[in-house]
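Dropping the structure in here first, questions after.
The chains shown are only part of the set, and none of them has been moved.
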C-alpha cells in the first residue's frame, strides 16, 4: 500500500497509526480511529483497511469529516468518527481512473484504498471518486442507560495494557466514586498512582471515558472480562 | 539504522515495510519483498536485514532491480525480486568510505547496510560500492509440477492471518475448482465472502498465487500445516 501511495503522491508523508488492530476487528478499528482522526491537521487522509468482507459487494468509501478524509471499506469502521464529526459527507469509490488497473478480489487495500487515498492527498475532489453515499454502514454502539442513582454501561474496548474501556463518558457521571463490574466494587480514582501496584481502579481514560485498569497490570486478566461486559457506575 | 540514514541523507523519507518477519527467516523476507519492491517508485532503496549470518564471510550486497535498489546480506533474501525483475545487477558493498568507520561483528544493519542505503538514496552510483557480483545467493524455490489433470505445489509462506500461500500462480490453473491438502478437498472460490465464517476455502491471494484460508480464522491452525506442505490443484 505504501508503495502504491508513493508512486501516485511521491511527496506525501505516510505513517502508521496503529499496529494493534486484530484481524477483522472492525470495532477496535473504529475505536482507535475515534481517538486520533480529529487531532491531525485538516486535509489528512486516514486509510483504515480492516476488511473482513474484501471482495464481496460491500462498497468502498471515501468520507470527509470536518476537513479530514477517511478511506476504507463500508463496514462500520468509520462509525465513531462520523458520529463525532460536526459534518460529514461520503462517496462510493468507483472511478476506475483513480484506482489500480487490475483489482484483485482479496487485497483492496493495495488496489483501491491506497490509490484513492493518494489521489485525495494530492487534492483530487471527493466528488471525483463516485456517487454520494448517505447511508454508510454504522455499528450499533451500545448507549449508556441512565437510572436514578446510577449509569449502566458496557465495556466497548480493551486496550493494549488490558484496560477495559466503557461507553460511559466521564462527563455523564460527575462526582461518581464507584464502578461495579462482575460482582466487584472498584473505586474511581484520578490516576494510576492513586492506588498501589497490582490494585484495581477505575479512572477516566484518554478518550474521556470511564475505564477499569490495574496499576502495572491487566484489568482484562484480573477481571476475566472483555468487550460487552456490563458495568454500573454509581452516582453520588 | 534510521539514525544513521538520517545523518547521511537528512531529507530522505524512511518507512517500515513490515514488522512481521521472524528472526532469521530469510524465506519470509524474500516473500514479503516480492510483494512490494516493484510497487514503489524508481529510485526507492529497500533495506532488508534478516541476517542470521552476520559477522561471517557472507557478502554484503547492493542490487539494482528495474530501477529500485535492494541492500542487505547475500543470503537469498532478494531471490524472488531478482527472479521477477526484467533486469538486475549487483555489487558487493566494500568501499569503506561509504560505511561507518567502525564495523561491529554483530550489527551490519547499522554499520554497513544503513549507510550504504543512505548513500544510494542520495544518488551515489552502484558501481562506487564495490565489485560486480554475478552469483548472488538464491534460494532454491520449489517449482510447481504440472501433471495431466492437476498441478502439484507447495506451501511457501504463511501470512499473519494464517493463510497458507502456495507456489502455484492462479494463471497456471485456469478454471481449477478444487485444492487437495492433508487429505482435505477444499473448493476454490473468488473471495472470503463466498463461504461461511469459519469455513475453509482456497482463493487467489494478493501475490496472485493460490492460497488456503479460513474465513475469519486461520488455515494454518485448522489444517495444522506449514511451509513445505504439499498441495494438489485439480484441473477441470
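To keep things simple, chains are lettered A and B as they appear, and every chain counts its residues starting from 1.
Here is the rule we go by: a contact is a pair of C-beta atoms (placed from the backbone, for glycine too) under 8 Å apart; a residue touches a chain by one contact, two chains touch by 3 or more.
Note that the structure is predicted; figures quoted are calculated from it, not measured.
Student: For this file, with 2 copies placed, note down how many copies the whole complex has.
Tutor: 3
To be clear about the criterion, only the chains that are shown with their structure count from here on.
Student: So in the complex, the part of chain B that touches chain A is made up of which residues?
Tutor: Residue list for chain B touching chain A: 13, 15-17, 19, 36-41, 44, 160-161, 190-193, 203-206, 208, 215-216.
Student: List the residues on chain A that touch chain B in their complex, please.
Tutor: Spelled out, the residues of chain A in touch with chain B are 2-4, 6-7, 10, 13-16, 19, 23-24, 52-56, 104-107, 110.
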